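Only one protein chain is missing from this complex, and each of the others stays in its spot.
The block that comes next holds chain A.
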Amino acid sequence: MTIKNAMRDHGQRYRPRMACLKKVGSAVLLEMQDPKTGVKSQLQRLVITTIPHAITGEDIVAWLANKFNISAEEGRSLGTMLVALGYIYPLQDHKRLVVKPDASLYRFQTPYFWPAQQWPVEDTDYAIYLAKRNIRKKGILELYEQEQYNHLHKWMNHKWDFIVMQAKEQYRAGKERKKPDRAVFDCQERAYWVVHRPPPGTVSGMDYGLDRLIDPNAEEVTETDLIFLTFLWLPSLSCFLPRVKSSVSIGALVKFVTTHKNHDPFLAQCLPSNPWVTDDVSYWTLNMANVEIPTKMRVERWTFSFVELLEDPRGRDDFRFFLKKEFSGENLAFWEGCEDLKWGAAAGMSEKAQHIYKTFLARGAPRWINIDGTTMEATVRGLKHPHRYVLDAAQTHIFMLMKKDSYGRYLKSQVFKDTTKNAINPEEQKFTDAQLDQNARNRRPSLSPIAIRQMELEQKAKLAASGPVDITQVMSKLSKQGKDAPPPPPPKK
């Protein structure tokens, strides 16, 4: 009465991550075993017998490094993977499945025991294996194997007779083999089980995580999916997408990468120093969100694009200050209100939308923004049934307006010139080894974001409690997530 393990099909289909094993199994290992161009093999001397076809760790690493034109370290890593998967097994120290780049001996596993085979690794087989070893010599099982044996004995009790019978058969068949063959087979089998039933405390290379719910290699696509594909997505894909020429797009990509090159801490020096390297947090302190004086690098990023300016809270503050001087702060306030509407909580959304309408869009609104007739009409219509994207068209319009007009003027303005002039360019910090050790010992925790947010909320509450309730202060409360300091109220019109 065998209970077939129907759920786990260990064929390649449901083990998607192990699909690479096919590639390893067929190509690389066959090449490695080639008598002429493969890894050099030698004889292993046991007490009386010698067994051929043993290879050393350093030969494996050298061969891999040569074949793939990679460094020795990478070759070692790749070799270790082959051992961890069970394609090659170590002859000494058989429980540690790594490649040691020295004269330690290894051997190729027979294809019968390769991990990419179709049949699942059954507990029954493991039980037979353990029983067989027990028969051969009592007490030979290691502690963890003994525990496994007892466990299997308990829950496979119903077929234990079958298991013992199989074990005896295999033991007898083994005795009839020649001694060298038997030694080799024992090694192979032992290696196989070290891979598939790893000793405690070791990592199993066969671990692949969870099974996929839907078979990724299945040919059958369901009806619903096909309908989706044909009638809905593909037509829209070909027609509605505004595509650009490759040269334009790739050119823009290259431009982005080159302009940002000096700002990438992996490619250029981080001034004053990278906190992870020197354990000195000046870089983070100088670049905090609401710092008074920004660094030169930070200000340079604001010139790259309008989005960069808006995404940096300090940049946005500077821009807001400039707009206040030009008496056109309502554009930015409207944009911020729309962002808050889009990303805010679902509750209270229609009230927010109405607020924004009353403050910015209605006739005679206190902070009236200038958008064209069609957009205004569409927005007003949409507001009859407000949803979070109802102000999208208007927001886009205002965004483009700010980007094409205000942004350009900001970059040429006195406000920006002053900011650039005052921006600091920190010196590169050079620490001696002793100072680095000191820094490492003095690592301090920083202010928790929760505490920062609490402080901001208190500050806003104070501001609201102090002055008269003003529609502009209501708008300042709507500014995004309270992360920014509330903007100064604009002059009364």
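Keep in mind that, in the parts below, contacts are C-beta pairs under 8 Å (C-beta built on N, C-alpha and C of every residue); 3 or more make two chains touch, one makes a residue touch a chain; residues count from 1.
Everything below uses one rule, namely that contacts and distances are computed from a predicted model.
J.: Name the omitted chain as UniProt records it, choosing among "G protein subunit beta 5", "Protein ECERIFERUM 7", "ER membrane protein complex subunit 1" or "Nucleoporin seh1-like".
T.: Of the names offered in "G protein subunit beta 5", "Protein ECERIFERUM 7", "ER membrane protein complex subunit 1" or "Nucleoporin seh1-like", the absent chain's UniProt record gives "G protein subunit beta 5".
J.: Any idea which of A:K138, A:K245 or A:K421 touches the chain not displayed?
T.: Here the residue in touch with the unshown chain is A:K245.
J.: Given that one chain is not shown, which residue among A:F334, A:F399 or A:F416 touches it?
T.: A:F399
J.: Which one touches the absent chain: A:K137, A:H385 or A:K462?
T.: Touches the omitted chain: A:H385.
J.: Which is it among A:L43, A:M165 or A:V254 that touches the chain not included here?
T.: Going through A:L43, A:M165 or A:V254 one by one, A:V254 is the residue touching the chain not shown.
J.: What chain A residues would touch the chain not displayed?
T.: Where chain A meets the chain not shown: residues 16-20, 23-24, 28, 64, 68-71, 73-74, 77-78, 80-81, 203, 207, 210, 212-217, 221-238, 240-261, 263-267, 269-270, 274-277, 279, 281, 283-284, 287, 304-307, 339-340, 342-347, 378, 382, 385, 387-390, 392, 396, 399, 443-446, 448-453, 480-481, 483.
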